[in-house]
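One protein chain omitted, others in place.
== chain A ==
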Amino acid sequence: MSKNLNEDEIKQTMLENTEYDSQEKEEIWNKIESEIKQSEQNNKKQAVKKRYAILITAAAAVFLLFGTETGTGYALIDKVKQLFVPEKKVPLSIEGTEEETDVTLKESADYVIYVDEEHYRYEEKEGYDLIVPKVDLPERYPEVSMEIRQISDKKPDEVLKDVQDELRKSFPELKAPEKVTTPIKGWMLKGIAGVEWDSPVSKTYIISNGQAGSFVIKQTYFLEASEGHAVRFDNMLKEFKLIPKE
């Protein structure tokens, strides 16, 4: 068969077999509109609850600035940490469903993060911290974790190359690094090894530690968990805050 004819034939058959009823367009739009309206009404209610949390965070930021400028010591930083509420609820969209997750404050010497302790546990390891599913996954599932590691003597741009080289060993199709602003501001590297439900995925964020170093935050999960664990990990990262040094 001629190449062109074949390609036209493929296109034609796809168009012919994917016809739809024009009324469906209006029907789907009405559902979308109603769903958005409903969720916006819910958001307004949540916004009132969040206002209190925002006030506390703003107060903490002022305290941090004051503390670092005057150098009043670790005691002040400890006071700042205390300003982060120990527990709170954060909104989360998992597989299209909106939910509120209870998160708990975890503090290291250099950062704070709110961990979703309903689903995960936070472990302090030698040289890094690890967030893993609260209940160990059955053996047939690949690893799921989020590792937070500080590299105190290399800036993000310097660390990027090392992490890229390391990841390429397991993820030959590693995507080019992307600069992201959400869930956290920095570099993002993503690799997927395959197209099966259990194909390993690695998503690594590299951010500044506010000094001359970096944090490397490595999420490990599998393809089917892209809308589950991956979303929960990113949601926790939105609450990642650095504690400035004196």
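Basically, a contact is a pair of C-beta atoms (placed from the backbone, for glycine too) under 8 Å apart; a residue touches a chain by one contact, two chains touch by 3 or more; residues count from 1.
Keep in mind that, in the parts below, contacts and distances are computed from a predicted model.
When the listed names "ABC transporter permease", "PQQ-dependent sugar dehydrogenase", "2-oxoglutarate ferredoxin oxidoreductase subunit beta" or "RNA polymerase sigma-70 factor (ECF subfamily)" are checked against UniProt, the chain not shown comes out as "RNA polymerase sigma-70 factor (ECF subfamily)". Of the options A:K88, A:K190, A:K218 or A:R232, the residue whose C-beta touches the omitted chain is A:K190.
By the touch criterion stated above, the residues of chain A touching the omitted chain are 1, 6-7, 9-11, 13-18, 20, 24-25, 27-29, 31-32, 35-36, 39, 93, 95-96, 173, 175, 178, 180, 182, 190, 192, 195, 226-227.
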